[in-house]
Every structure is written in structure tokens, then in C-alpha cells.
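For this view, one protein chain was removed and the others were kept in their places.
Coming up: chain A.
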Amino acid sequence: MPTDRYSLFSLLREGLRGNTGWKAAWRKAAPAPAYDYVIVGGGGHGLATAYYLARRYGGLRIAVVEKGWIGGGNVGRNTTIVRSNYLLPGNEPFYECSMKLWEGLEQDINYNAMVSQRGVLNLFHNDAQRNAYIRRGNGMRLHGVDAELLDATAVREKLPFLNFDDARFPIRGGLLQPRGGTVRHDAVAWGYARAADRLGVDIIENCEVTGIRIERGRAVGVETSRGFVGAGKVGLACAGNSSRVAAMAGLRLPIESHVLQAFVSEGLKPFIDCVVTFGAGHFYISQSDKGGLVFGGDIDGYNSYAQRGNLPVIEDVCEGGMALMPRIGRVRLLRHWGGLMDMSMDGSPIIDRTPVDGLYLNAGWCYGGFKATPASGLCFAHLLARDEPHPVATAYRLDRFARGAVIDEKGMGAQPNLH
């Protein structure tokens, strides 16, 4: 009998059997004629949605349709950072819900996602930034979330090699969220896929949605490259391609798709034991368990579906890195890639019904979708099953733009390429 559950015992047993007995992580499912729920998009959010739907609202027929392969999209194209250091009331409870789910994820789905709460440190460089971070930290603590303000001496003890006395951007301190950290992104995709599969979810890869069938104002299924799949309800979790898929149902979204680049260096001995962000530019860095420096910065800033960016942003990111920690100047780049970001007009996500009955939308994650994966899945599953928003996601309504109730965490206004 194939080995299914991962444990120390099964590891030993399979080690002695030459690892020949492991069951496939998920079945290669073919589409059935109809399901209760069809989730479009087999990324982290889509898979998490299917998992929580199956787990919490049992007895349902659920399919996830994915045009490519599991782990090939943004869930494998991010910098793996998780945190819940948000300021606004509409955001902070949601991201803290996500943080708590990360903390219990591995036991929940029986998969080693390498959740590492190594801390996320946001540096500040002047008095105004210190005040802003004090405010943010207080906001977090009022929501019961951990936040610590470090002065320059405390930061120096933690990361002595930073460029503290830079003439232009001296480091004055930082806001630390000790429970933040990193999670192995591919393992999140595989783990949710496997856990959903075990609960009977059909994960249908290489199945591109080409249309959304609407009858008498209600979505009744999706046209795909592998035929029509009927659905009681259709949930869209298509990240950078949200506008294209929503357009199949005649919807225009408050979203632009942009490209974000990220980078990994050659492997080095461990020297950065947390996630660090540079406050005077846009640069964030952590060190993977393999030793590579994982870092990134701003989006390129123009509409793109190309999954690759341009050189000016690479230069800008590297300048930020050099200003923050000059010792990485001679490190060689190993890989770099681009992913599609569904940049919403206020920088916050949407988890809501659409004007089409039976069609639900999960989109607008900007470049912060990875950390939200568990809560996004949980809240979208709640919305799909109950037809009402989950209590921590009540602010993420699609009509908030028309109502003027935007959640503008960054204070940038209706400008997607600045969030």
C-alpha cells in the first residue's frame, strides 16, 4: 500500500524501502462534467480556497482548473516573505488571521512548508519615518499583533554589517515583527494541492479557461481547453490575469497588471537571520536556507503580461542593496525573474461577489499576495460557501471604489503603479 501520511515513521519506512512507496502528491485529475464549485486558477490562493472549502464545508464537489502547472505562477515567483505589519483596520485583522494560519499550517496540511518566523525588520532613517513606524507599531499592538521598536544600537547588535553611517540615509532604528519571516513558497503550493487532493478536490492542470458561460444572468460553468465544466459557483483566483478572465464575464476591474522582478544570489554562509527592508528606497532581503540572498524592490511601473522586466529597475534594486549593505557588492547573481502583479487601484485586495450571480472574485493582491495565501483561501472559501464576507475580510468589497471607501494603506491614491 502506498505511503500517504508524512511522519518520522513513514520517512524511516520509505527510507528502508528505497522510497518506492510514496503516493503521488496529487492525482492528475480530468475534468468531470460538473462541480459544486470551480476555482479558476491553481496558484496558492486558488488551492488554499479549494482546501478550506473542502475542509470546512464537507461533501462538496470541487475542482481547481489551472492553465499551466501547479507552482508555475506567482506562488513560485515571490520572495517568500510573510508578515502582518499593516496599519489600517480593514487590513490588519486579515493579515494577522493569515499569520496565525501560517503558524499552524504544517500540522494542518501535513506538509513541511519550512515556516520560519525569523522576524521582519523595517528600517527607518529619519524622524518622520520613526514617527510613522511608531504609529504603525502601536496600530499593530492594538490589534494584538507583536511589534517592537528598535533603536540604532539594537539594530546594530542584530545586524552589525549594515551601512549605519551613510551620509544620505543613516539607519536610526527599525520596527521589528518577530513573528514575521519566510515560508518555502513551492511547498505552500504543493502542500495545499496535496491536502486538497486528499479531501477529494480535482486539481486539473493544463486546462485553460477560455470563457465563462452565463445563463439568465448567472454563471453556470466555464469553457475550457478541455471542454465545458459546469459549476454551481465559479471563483476566480487568477492574480495577474484577473482582468482577462473577468472580461470573459463582461466585467472591468479596478486593476492593472504589472511586472515585479525578484533576485537570488549565489549561496553564501548564513549571515542575515531575518528579513530586512531598506526604508529610504524600496529594497527587501532575506537569506534562504540554501544560503542564497533573496531580494527585490519596486515593480517596473508599466502594464505588463510579459513575466520579465527591464534593466532600470534591476539597477535601482541593486543600488538600494548597496546603500543598505555594501558587503553584498561582489556577490554574484544566480537567478532573476518576473511575475505578474494584479495591482489594484488602492493597493488592497478584493474578495467579493461580482455583479454576475454565481461568480466570485479574489484579486488585487498587488505584490503582497503570498503572505495572504492562507487567509485569502479561508475567506474566499467562506464567501463561496456562505455568500457573505468572512469577518476579517469585510473591507475587501468590489464596490468600495464606487463608494469611496478605498483601503489606501500607502496613501498613494488611485494609482496602481505606486502601491
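By our rule, a residue touches a chain if its C-beta (ideal position, glycine included) is under 8 Å from a C-beta of that chain, and two chains touch if they have at least 3 such contacts; residues count from 1.
By our rule, contacts and distances are computed from a predicted model.
The subunit not displayed here is recorded in UniProt as "Sarcosine oxidase subunit delta", chosen from "2Fe-2S iron-sulfur cluster binding domain-containing protein", "Sarcosine oxidase subunit delta", "Carbohydrate ABC transporter permease" or "Biotin/lipoate A/B protein ligase".
The chain that is not drawn here is touched, among residues A:Glu66, A:Asp146, A:Asp202 or A:Glu256, by A:Glu256.
When the full complex is taken into account, the listed residue touching the unshown chain is A:Tyr302, out of A:Phe9, A:Trp22, A:Phe161 or A:Tyr302. One of A:Cys97, A:Ala231 or A:Met345 touches the chain omitted from the figure, and that residue is A:Met345. The chain not shown here touches chain A at positions 241, 243-244, 247, 252-257, 301-306, 308, 310-312, 315, 345, 401-402, 414-417.
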